[in-house]
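All remarks here apply to the structure that follows.
Up next, subunit A:
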Amino acid sequence: MNLLSYFQNQNSQTHNTAAVAKERLQIIVAHARRQRDPSTLDCILPHLQQELLEVVRKYIMVDDDDIKINLERDGDYEILELNITLPEQELAKNEK
Partner candidate 1 sequence: MAALELKGNLLTLMVLHLLETNIDNIANQLAEKVSKAPMFFQQAPVVIDLNAVSDENGIDLLEVITVVRHSGLIPIAVRGGNSQQQEMALSLNLGILTNTIPTNECAPEIEDPSISIPSQTKIVTQPIRSGQQVVALNGDLIVLAAVSHGAEVLAHRHIHIYGALRGRALAGVNGDSEARIFCQQFNAELLSVAGQYMVNEDLPEDLLGKPVQVYLQDKSLKIISL
Partner candidate 2 sequence: MAKIIVVTSGKGGVGKTTTSAAFATGLALRGIPTVVIDFDVGLRNLDLVMGCERRVVYDLVNVINGEGNLNQALIKDRRVDSLYILPASQTRDKDALTLKGVAKVLEVLKKRFEYIICDSPAGIEHGAIMAMYFADAALIITNPEVSSVRDSDRIVGMLAAKTRRAINNLEPVKEHLLLTRYDTKRVEKGDMLSAIDVTDILAIPMLGIIPESQSVLHASNSGTPITLDRESDAGQAYLDVVARFLGETPPKREKKSLFTRLFGK
């Protein structure tokens, strides 16, 4: 390997992985900022869960653990999933 190609090789390799690093960091930093941004769902999720729980409790007694809220991302879509496990007694009462 001559001296010139040594430098070229060094250069291109460094350049390549640095570009990869930059791209990866941009994505991760943008994501982290979005999480801190109060207008996105990630940030409001815990409050949303708490308030939903309070509304449900006006009618049915449920535990903190009985409400599950989940946010999934699939490409451009965001799916907000809400799961409330109702106590069996309450269900039985309602069916009567």
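Just so it is clear, a residue touches a chain if its C-beta (ideal position, glycine included) is under 8 Å from a C-beta of that chain, and two chains touch if they have at least 3 such contacts; residues count from 1.
Candidates were picked such that all candidates are chains of the complex that A comes from, given by their letters.
Keep in mind it's a predicted model, so treat the numbers as computed, not measured.
Only one of 1 or 2 makes contact with subunit A in this complex, and that is candidate 2.
Those residues of subunit A whose C-beta lies close enough to touch candidate 2 in the complex are 10, 13-14, 17-18, 20-21, 24, 27-28, 31-32, 35, 65.
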